[in-house]
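Removed: one protein chain of the complex. Kept in place: all other protein chains.
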Amino acid sequence: MASNSFGHLFRFTTWGESHGPAIGAVVDGVPPRIALTEADIQIWLDRRRPGQSRFVTQRREPDTVRIMSGVFEGVTTGTPVSLVIENMDARSKDYGDIKDKFRPGHADFTYWAKYGVRDWRGSGRASARETASRVAAGGIARKILSAAFGAPFRVRGALVQIGAHAIDRGRWDWDTVEKNPFWCPDAKMAERWEGHLDEVRKAGSSAGAIIEVVAEGVPAGLGAPVYAKLDADLASALMGINAVKGVEIGDGFAAVALPGEQAHDEMRMADNRVGFLDNHAGGILGGISTGQPIVARFAVKPTSSLPIARRGVTENGRDADVRTTGRHDPCVGIRAVPVGEAMMACVLADHWLMHKAQCG
Amino acid sequence: MASNSFGHLFRFTTWGESHGPAIGAVVDGVPPRIALTEADIQIWLDRRRPGQSRFVTQRREPDTVRIMSGVFEGVTTGTPVSLVIENMDARSKDYGDIKDKFRPGHADFTYWAKYGVRDWRGSGRASARETASRVAAGGIARKILSAAFGAPFRVRGALVQIGAHAIDRGRWDWDTVEKNPFWCPDAKMAERWEGHLDEVRKAGSSAGAIIEVVAEGVPAGLGAPVYAKLDADLASALMGINAVKGVEIGDGFAAVALPGEQAHDEMRMADNRVGFLDNHAGGILGGISTGQPIVARFAVKPTSSLPIARRGVTENGRDADVRTTGRHDPCVGIRAVPVGEAMMACVLADHWLMHKAQCG
Amino acid sequence: MASNSFGHLFRFTTWGESHGPAIGAVVDGVPPRIALTEADIQIWLDRRRPGQSRFVTQRREPDTVRIMSGVFEGVTTGTPVSLVIENMDARSKDYGDIKDKFRPGHADFTYWAKYGVRDWRGSGRASARETASRVAAGGIARKILSAAFGAPFRVRGALVQIGAHAIDRGRWDWDTVEKNPFWCPDAKMAERWEGHLDEVRKAGSSAGAIIEVVAEGVPAGLGAPVYAKLDADLASALMGINAVKGVEIGDGFAAVALPGEQAHDEMRMADNRVGFLDNHAGGILGGISTGQPIVARFAVKPTSSLPIARRGVTENGRDADVRTTGRHDPCVGIRAVPVGEAMMACVLADHWLMHKAQCG
Partner (left out) sequence: MASNSFGHLFRFTTWGESHGPAIGAVVDGVPPRIALTEADIQIWLDRRRPGQSRFVTQRREPDTVRIMSGVFEGVTTGTPVSLVIENMDARSKDYGDIKDKFRPGHADFTYWAKYGVRDWRGSGRASARETASRVAAGGIARKILSAAFGAPFRVRGALVQIGAHAIDRGRWDWDTVEKNPFWCPDAKMAERWEGHLDEVRKAGSSAGAIIEVVAEGVPAGLGAPVYAKLDADLASALMGINAVKGVEIGDGFAAVALPGEQAHDEMRMADNRVGFLDNHAGGILGGISTGQPIVARFAVKPTSSLPIARRGVTENGRDADVRTTGRHDPCVGIRAVPVGEAMMACVLADHWLMHKAQCG
């Protein structure tokens, strides 16, 4: 089972609850002699850190990562890298009101149905706080992939839709992504989202989002048919992020409406290499990378925690209205961007090791 | 790695190429003392069998399954169930023309890039023929789930879109699904698809499709957070089917545009049990089943094999136009319906065993 | 769980009962472009085949292996290799007498206690017949290792004790191993064993054995601390063979009585390489290979099937004497030699792939 582990060979196991003393990850399978410092991981955690704008939760967590093992004199040793992030600003009393209530859209009822017990403080293990561990693991994955594939390799993500408001892909600019609180590649749409989210918040509502993550510089040949396909593993990685309800590769659902002769990327030789004339496939055919950018999108439902009354029930089987008064993101999709990037990096690092195992 | 195995505890391993002597699956983890005959599996294979209408490949395969182990005097013994399906109508000469060519949209190039060798006959291991093994494994999964959950349990699937033509959900009728060659729940749309697909075929084109699979009678509590979530495993299972480019749970991508107060299923007690007032979540919260129907959809791209010339390249690095003259489905999505059902059944059987392990 | 699979990356799954239609293995993770024919596997199966002397079971099985997938034009393709061996000489009626009886030393009672059902014909899945699948998988492992390590690589096994009669290690001659029906490296002892086993058989008794397996030409560095250590995996591999009750690496239990200064292999540089002055360690330190020959031994208990009356019980809970009249090996340890070799080869192939994954 090992349901708290992710990956085949580059494999991390996470632990920790939202309001426990700390959260963390143990990352196994890391190749030796890769330069690794806490700063290499911290840089990615800082992107995900809460409290950086009024559009995300106001919980104040420094999210400082500490490497507990697996690194010696600045390089990985091949033994497990244990990462610990302390919880500093857990205000469990904010949740006292709802300790015996099941909130709509949350995992309250299902954890209770499964385990017969649950840590209700800040959603416990089901909190998006757990994703900090994934981002930390992703930092190590990036180091492995950069060491393997060099400078052309990178994984980047962007928010492409909030609520019903999608970006204009013609205005896509990666530099813009770093310059607004939404990771939005369309400067104009970023402005519009500000207004929209302010309204959403005022209304006591919340908004969903679509995130796109792209890996460049990945060679052809990564992927392990037929049940550990690169796209199947990406689907699992992204669907497993909190609040995600859909995943697409390349054209995704839009591919359905294309006629066959438009849906498939034709090929021509170029510079003595196989070149694709388009990238409908999102860089994956038959579960194996084509050498083109790997493109995935995932849909995040609107934040479940709402300050307005919703109909819920109690552990004791009584109807009860529920209001969530703790600190929350009006659009959890925003902070899912670095998580999606991290998971894509982890899947790629994992498949790189698998490829070396069988074909190296 | 075990990339040809699927599942944690209910775990099957498949083998075989499109034009080899046979294909098969070894199903491990099957509980003992479950009544099982070849007919219990054959019934599902017959639904997926090629050649049943003019809208699917004309390859004539009886797809007769043989149980080689794991069953004694009509019941499972707890030892692995080995299933073998012979390939009877493999016409490898149909593929002679393309043995050294990489076809657009196929896994030809990527298998070659990965392995440096490939069985080009009928796409080898990358052929959708492999999915017969999944359907067979799904037959066993259904027996396990029926034994566990009784009559209310069932998994059904339907085609809800071909090309740009989506069904009218108001006309959804499960009985209709069995009465047309498309597994279409909307009788009127089924007629329209006939005309559409005839045109597609005449034009030498192909069409994509969206399939919806629904499991009813699954109790609350199945799922294993946080990396073997029920939805993450479903996403992997469905994205791993040949030609799939997208997966959704419940409202999926449409959830993004809903305001928070509409996106989450409220609850009220009913008959002394927790009742949900809607099913936007598709029966899964926090990666664990809610007790409502589990609903997933997946997008299948248009068939890659086209009879018209497409630009491809050869193994030796020369540009070459490619036409596919073998027998193929104009819309591979049609035959993906029983495959999607089977994979959902397998994921549920797997999670049922996992649930018993930890919480039983 | 996947309890019928062995290995991490070079991973095989076996299926089949003693008296079913066939047994087989699916071998996953095989690197591509390795020359492989049925003869490459058959050669090892022939060594294990029953009926080759009066000291092993008289069941007549040709044990002809058939490759069903994963090989194309004489080389592996990287997809799973499915191997099938038909059962030709299953005489289930020989077992009719004991179908409802639990025999001492057999798995009859425990399978029934676990599963509540069992295939009693020829011990079903618990039969040593299953080990033919392991030998077949081992044939593929050898090809992988020979391709990787070249001519110096080989795995050999020998029987070093039957009953209380141990060989004289001073007379060890590998050529002798192939020249007697016991795989005995000590010609003189082989003669003595003939007489001893004839007596054992006449007395209606049976004898245990100790097997030693040795791998040469394995480079330093294979092994994956701390829970997939090379020696831990070997221990699992060998203890899992039918009737095995003990496993040793290098000096094994004898190391306990050595003073510390004699127990550890000292080192000196030789030819610019680290050289060990002895091999008490059996080629493994800290779970990782040292570059010296890898040496393991395992103890096989006397055959459980005895023609004399033993006290047993019935499924219905009555005392009953049991005689086994089917065909059996008076010393099952003899035919365990090729099985031990095969399992060592499989463990090494697995660790070679793991090493490439992390350190390649």
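Letters A, B and C name the chains as they come in the text, with residue numbers starting at 1 for each one.
Please note the rule applied: a residue touches a chain if its C-beta (ideal position, glycine included) is under 8 Å from a C-beta of that chain, and two chains touch if they have at least 3 such contacts.
All figures in this text were calculated on a predicted structure; none of them were measured in a lab.
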item	value
Residue touching the undisplayed chain, where the options are C:Glu73, C:Asp175 or C:Glu261	C:Glu261
Which residue of C:Ala281, C:Ile294 or C:Ala342 touches the chain not shown here	C:Ala281
Chain not shown: contacting residue from A:Arg118, A:His280 or A:Lys301	A:Arg118
Chain not shown, touching residues in chain B	9, 29-32, 78-79, 225, 353-354, 356-360
Contacts of chain C with the absent chain, listed as residue ranges	1-6, 8-9, 14, 102, 104-107, 109-111, 113-116, 125-126, 130, 161-164, 200, 203-210, 220-229, 231-240, 242, 244-253, 255-261, 263-269, 272, 274, 277, 280-282, 284-291, 299-304, 306, 308, 310-313, 317-319, 333, 354-355, 357-359
Those residues of chain A which, in the complete complex, touch the missing chain	1-5, 8-9, 11, 13-17, 20-24, 26, 28-29, 32-33, 68-70, 72, 75-82, 84, 114-119, 124-125
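Here, only the chains that are shown with their structure count from here on.
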item	value
Chain B-chain C separation of Cα centroids, rounded to whole Å	39
Centroid distance [mean C-alpha coordinates] between chain B and chain A, Å	26
Distance from chain C to chain A - Cα centre to Cα centre, in angstrom	46
Contacts with 2+ other chains: residues of chain B	1-5, 8-9, 14, 114-116, 125
